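Yeah, one chain of the complex is gone here, protein chain that is, but the others are all in their spots.
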Amino acid sequence: MKNCSNSIAKTVIIHDNVIIEDGVIIHDYVVLYPGTILKKGVEVFDHCVIGKMPVASGNLARSLKSSYGQTTVGENSILCPGVILYAGIEIGDHVLLGDHCSIREECKIGSNCIIGRSTNINYATTIGNDTKIMDSCIITGNMTIGNHVFMGANVITTNDNSMGRNGYDEGGIRGPVIHDGARIGAAANILPSIVVGENAVVGAGSVVTKHVAAGALVMGVPAKEVSKSN
Amino acid sequence: MKNCSNSIAKTVIIHDNVIIEDGVIIHDYVVLYPGTILKKGVEVFDHCVIGKMPVASGNLARSLKSSYGQTTVGENSILCPGVILYAGIEIGDHVLLGDHCSIREECKIGSNCIIGRSTNINYATTIGNDTKIMDSCIITGNMTIGNHVFMGANVITTNDNSMGRNGYDEGGIRGPVIHDGARIGAAANILPSIVVGENAVVGAGSVVTKHVAAGALVMGVPAKEVSKSN
Partner (left out) sequence: MKNCSNSIAKTVIIHDNVIIEDGVIIHDYVVLYPGTILKKGVEVFDHCVIGKMPVASGNLARSLKSSYGQTTVGENSILCPGVILYAGIEIGDHVLLGDHCSIREECKIGSNCIIGRSTNINYATTIGNDTKIMDSCIITGNMTIGNHVFMGANVITTNDNSMGRNGYDEGGIRGPVIHDGARIGAAANILPSIVVGENAVVGAGSVVTKHVAAGALVMGVPAKEVSKSN
């Protein structure tokens, strides 16, 4: 499971069924749950938790599965201190996950992405390649984010217009879709199911209640189209 | 203090005066400070810190007590990785506390609640039963939240209109009061002392500067009443 080409601190807790490839560095007090796969050259900083199963205390709207499969961290990716990755996640190569970010089960993140500190990503969300999400964003469940997207700090996304009043409706609960090259300003708030088109720009602090056309610039509360291309 | 029906990782730090009931599971690198009580069936994930005394470095407006009593986590409640609970807290049964959330001294949280990841709750706040608070909310001190309330992600609440300029005035520092069944949209900002009535709805991204009547729907910056019942 470990070999001599790795550097793994003595305090790392490695549960059963963990695969650690060559050249991996793991710092102190990291916990690797079953199903964790760390590819070549991955570095995991102190206090990270990888492969944790989601749990419910009797009050969760969405039901959980009994198994979520493996959590794979791609080659040369870096987990900063305090990162939490749930079970069934796939992270690409050369990804940087910032301090204390947390990613829920069944998410898929491409290569060359940056996920900011304290950013929380919910279940079953897909993110493309070369996308940067800054600190303290909320990425909701069942959301799709394309390639080369930029999200400023504290961008908020949601997936449930009923605010929890209709239970968990698998068809009705949909996060926004952010297409390739879109740029979302800091602290923008994007409502459920909203589509932000390719290379669109959303101004800082906007509340986005309508779809945004490809290449358009929108801003304000609620956001209005300021220009059609940029 | 421990008995054979528990499953407690060897790396758990248990200070004096800790009570752990039957069927409790505690994962790695958890720290339990004096006065911690974990009721039957509680599960505490990696890196949690429970029962920590609040501290001051000479610059805190509000003075701290020399003792805050016990911190009780109710039956079958779950603390996800990195949760921090201060001293003198009472948590009900079947509560789920998300990754990295932090709850300050003297808070009381009912049963069947969910508190989201990275949500920070301040001192002496009371939350009822069956209430759900999503990720990255700020719940201020001296605030009251009822039963069956829903708060979307990144809801912000405050308790001091002077923004720190008048020192700590025990009578004047009051957080909002959110009555039973209210739903607060994501990234809404609720000002000090504001009352949100029973079953009221606050739209996402609103800045709430006036009391909200029971059953009313408000939205906007500043929030205005859109309908009287919903």
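In this document, chain identifiers A and B correspond to the written order of the chains, with residue numbering beginning at 1 in each.
The definition used in the following text is that contacts are C-beta pairs under 8 Å (C-beta built on N, C-alpha and C of every residue); 3 or more make two chains touch, one makes a residue touch a chain.
None of the values given here were measured: they were computed from a predicted structure.
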Candidate in contact with the missing chain, chosen from B:Ile8, B:Val202 or B:Val221: B:Val221
Contact partner of the left-out chain, one of A:Lys39, A:Arg104 or A:Arg117: A:Arg117
Among B:Ile109, B:Leu191 or B:Ala204, the residue in touch with the chain that has been omitted: B:Leu191
Hidden partner interface residues of chain A, rising order: 9, 11, 27-29, 43, 45-47, 76-78, 80-82, 94-96, 98-100, 112-114, 116-118, 130, 132, 134-136, 150, 152-154, 183-187, 201, 204-205, 220-221
Absent chain, residues of chain B that touch it: 13, 29, 31, 47, 49, 52, 55-60, 82, 84, 100, 102, 118, 120, 122, 136, 138, 140, 154, 156, 158, 163-165, 187, 189, 191, 207, 221
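Basically, only the chains that are shown with their structure count from here on.
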Distance from the mean Cα position of chain B to that of chain A, given in whole angstrom: 24
